[in-house]
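Heads up: the structure comes next, in C-alpha cells.
Note that one protein chain of the assembly has been removed; the remaining protein chains are unaltered in position.
By written order: A and B. Residues from 1 in each chain.
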Amino acid sequence: MNFKHKYLFLLPGLLVLLAILIFPIGFTVRLSLSSWDSFYPALDFIGIENYVRLFTDDARFWEAFGRLSLLSVTTVFLQYVIGFGLALIVWKEIAFQRFFRVLFLIPMMTTPVIMTVIWRTFFHESLGPVNDILSHFNLAPLWLSSETLSKFTVMIVEVWQWTPFMFLLLLAGLLSLPKEPFLAASIDGAGPIRTFVYVTFPLMAPISIGAIIIRLIEASKIMDTVYVLTSGGPGTATETSSFYIFIKGLREFQFGYSAALSLTYLIIMIISFTIIAKILVKLMVRGN
Amino acid sequence: MRVLYTSLKYLAVVLWSTFVIAPFLWAVSTSFKDFQSVTNGATYIPWVDFEPNLEGWRDLWKSPAQGGVDIVEPFFNSVFVTASGSLISIILGTLAAYALSRFTFKAGFIRNGDITFFFISQRIMPPVVLAIPFFIMLGKFSLLDTLAGLIIVYIVLLMPIAVWIMVDFFNKVPVEIDETALIDGCNPLQVFYKVVLPNSIPGIIVAGMFCMIFGWTDFFFSFILTFTEVQLLPVAIVALNSSITPWWSLSAAALVSVAPLVLVAFIVERYLSKGNLSGALK
Partner (left out) sequence: MNKIKRVSGASLLVAAAIATQASADQWSDKFPHIKNTGDIAGECSYESMSKKDYSGQTLTINTHAVPVMGEPTALHAEQFAALTGAEVNVIHTPAGDLYSKAMVPFQAGQAPYDIVFGFSNFIRDWKQYLEPVPAKYVNMAQMKDVTQSHIDVNSWDGQMIQFPIDGDRHYLKYRKDVIDNPVYQKKYKAETGKELRVPQTWKEYAEMAAFFNGWDWDNDGELEYGSAEVMKKDDLMYAAFFSRSVAYSKNPRVKGGFFFDLETMEPLINGPGFVEALTDWVEATKYVPPGGINFGLGDEINSFGGGQTLFSFSWDDAFVAAMQDDSPIKNKVGAAPLPGSDRVWNRVSGSWEDTYNQAPYIVWGWTAAVAKKSKNHEMAFDYLCFFANDANHQADIAIGRFGVNPFKKSDFKAEIYVERQGWDPEIAKQYADTLMEMEEGSTNRVFPLRVPGVFQFNSAVATGTSKALAGQLSPQEALDEVAAEWKKIVKRIGADTIREAYAIGVALEDAE
C-alpha cells in the first residue's frame, strides 16, 4: 500500500480532534494544579495539593467510586442479558416483528435529562401511579427515599434507557451471522439451548465485548438520572463519581479541585477498562 | 415444549413492551392535566379520572411572557446542530477509521490500537470540568452562542463513536476487495470511495444513528455555551423546570422531543430487516 495515503485518511479526523481538545485538556491539567474556585478564579500554582487532598482526605470520592462500580456493572450486565434475550427473540419470526423492533429502540432516543423528570413523577411516592397501583396490594415501596431502593430505582431507569443500545448492536450482529454453523448444529441434532451456548454465543463474542465496553464507558458518566431523580440522595446513597465531580465543579465552584478529580477519574477509568477488556476477551472467546 | 418456548417468548416481549411504553403513556396522560389533577393523587384516564385540558400542549407555542416556552426554534436548532455535527463526525471519523483498519501506524510505541483507544477515551471524561476551558476557547473566537461553536464541540463528542463503529465494520470487509480494486488500477482514494464505501452504507447508517442520538440528547454543552441567539431543545425544555414544575407542559415537551428520533428508529429498522445491515457488524 502507498504509505503517503494512509496519513491522508487518518489525519483530518485526528488533527481536528486534537486541535479542539488540546486547549481544554491542557487547561484542565493546569487547572488541577491551581486552587481556582468561586472566590478566587485564577490559575495560581499550588502543585499537587489537590491530588494529595483527594487521595488522603476525600473518602466521599472513593465511596462514590464504589457506588459507581456497583451501579454501572449491574446495569450494563442487566442491559446485556435483557438486550441479548430480546434480540434473540425478535431475530427469528415472531408476530409484529417489525413493530417490536422499532418499539424496543425508542427509549434510547429520549433525552435523559427530560425523560427522568417523567420518571420522577412516575415513581413519586405520594402522587405517582406506581405506588398508587401497588397500594391496592398494600405495598408502598419508597422508590426514591430509601437508601437501598433508590439505587434500584436509578438502575431501573438506566436499564430502560439503554437496553436498546445493546439490543440494536446485538440484533445487528445476529443478523449478520453466517448460516453454516447453524446448519451444522441442527444436523447434529442440537436443541436451542445447546445451539446458543456452542454456536451463537461464541460467534457473538467480539461484538458482545465491544458493546459491553462502550456501554460501561457511557454508564460511568451517569449524571442526569441521578441529578433529577434523587440529587445523589438520600444522604449519599446514589452519589456517583461523576455526580460528585459535578457538585464540586459547578455547584461549589471548586474548579481546581474538580479538575484534579476528573483527571484522576479519567486515569482510573482508562486502566479499569483496559483490564476489563482483557478479562472479557478471556471469558468470552474460549478455545479457538 | 414448542408451546412453552413460544409462550415464554411472547410473554417476555409483552412484558418488556409494557415496561417501555409505561412512562410514555404516563407522560401522555399527564400532558393533559393541571395542578389539581396532579396534586390530588395519581389519576390516569382523561374524562374518566380528571378533566383534560390542553394547557400543557399550548404552552409549547406560547412565549414565556404568557407562561409558556416556545420550543419551535430550539427544535429546529437541535435538528441542524445534530445533523451537521453528525455529518462532519461521520466523514472525518470514517476516513480515520478506514486508515486505522487498513494501514499500519507506528509512532514510537503508539500503534493502531492505541490511536483507536485514544478516540474512544474521549467519551470517558465527564464534561463538567471542560465547561470553563471550552467557554474561554469559544469566547476567544467569538463562537459562543453560535451554531458553529456548538457544532465544533459536538464533533469532539461524536467523532469517537463514528470511529469506533466504522473501525469495527471495516475490519469485517475483506481486504481482498481492496486488493482487487488496486490491481484493477484504482489508486487508494478511489479504492475507498468507489469500492469500499458503497459496501459500508449500513455501517454508516448505524454510526449516523448513534451520532444523532448522542447529539440530540446532549444537555450539558448546549446549556453552558449558549445564551440567547441559539437555544437547543433540551435546554429550552428544561427552562420549564421551575420550583412549581408544570408537569403537563414538561410531559408534552418530552413527547415532542422524542418524535424525530422515532422516525430515525423506523429508518434504521428497515435497513436492519432488509439484511443490508447484516454486513455491518459481524
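The rule is simple: a contact is a pair of C-beta atoms (placed from the backbone, for glycine too) under 8 Å apart; a residue touches a chain by one contact, two chains touch by 3 or more.
Predicted, not measured: the structure shown is a model, and the values here were computed from it.
K.L.:
Among A:181, A:202 or A:234, which one is in touch with the chain left out?
P.N.:
Candidates A:181, A:202 or A:234; residue touching the omitted chain: A:234.
K.L.:
Among A:142, A:190 or A:266, choose the residue that contacts the chain missing from this document, as touch is defined above.
P.N.:
Candidates A:142, A:190 or A:266; residue touching the omitted chain: A:142.
K.L.:
Considering the whole complex rather than only what is displayed, give the residues of subunit B touching the chain that is not shown.
P.N.:
Output for subunit B: 34-36, 38-41, 63-69, 131-132, 135-136, 139, 144-145, 223-224, 227-228, 231, 238-246.
K.L.:
Need a quick check: the contact residues on subunit A for the chain that isn't drawn.
P.N.:
35-39, 41, 57, 60, 124-127, 131, 140, 142-145, 147, 150, 230-237, 247, 250-254
The rule we apply is simple: only the chains that are shown with their structure count from here on.
K.L.:
Using Cα averages as centroids, what's the distance between subunit A and subunit B in whole Å?
P.N.:
That gives a centre separation of 15 Å.
K.L.:
Which residues, counting only subunit A, touch subunit B once they are in their complex?
P.N.:
These residues of subunit A touch subunit B: 1-3, 5-10, 12-14, 16-17, 20-21, 23-24, 27-28, 31, 82, 85-86, 89-90, 94-95, 98, 100-115, 117-119, 121-122, 126-129, 131-132, 160, 168-169, 171-173, 175-177, 192, 206-207, 210, 214, 217-218, 220-221, 223-224, 241-242, 245-246, 249-250, 255, 258-259, 262, 265-266, 269-270, 273.
K.L.:
What part of subunit B is in contact with subunit A in the complex they form?
P.N.:
It comes out as residues 5, 9-10, 12-13, 16-17, 19-23, 26-27, 30, 38-39, 41-42, 44, 92-93, 95-96, 98-100, 102-103, 105, 115, 119-126, 128-134, 136-137, 152-153, 155-156, 159, 163-164, 168, 187-189, 192, 206, 213, 216-217, 219, 233-234, 237-238, 241, 245, 247, 250-251, 253-254, 257-258, 261-262, 264-266, 268-269, 272-273, 275, 277-282.
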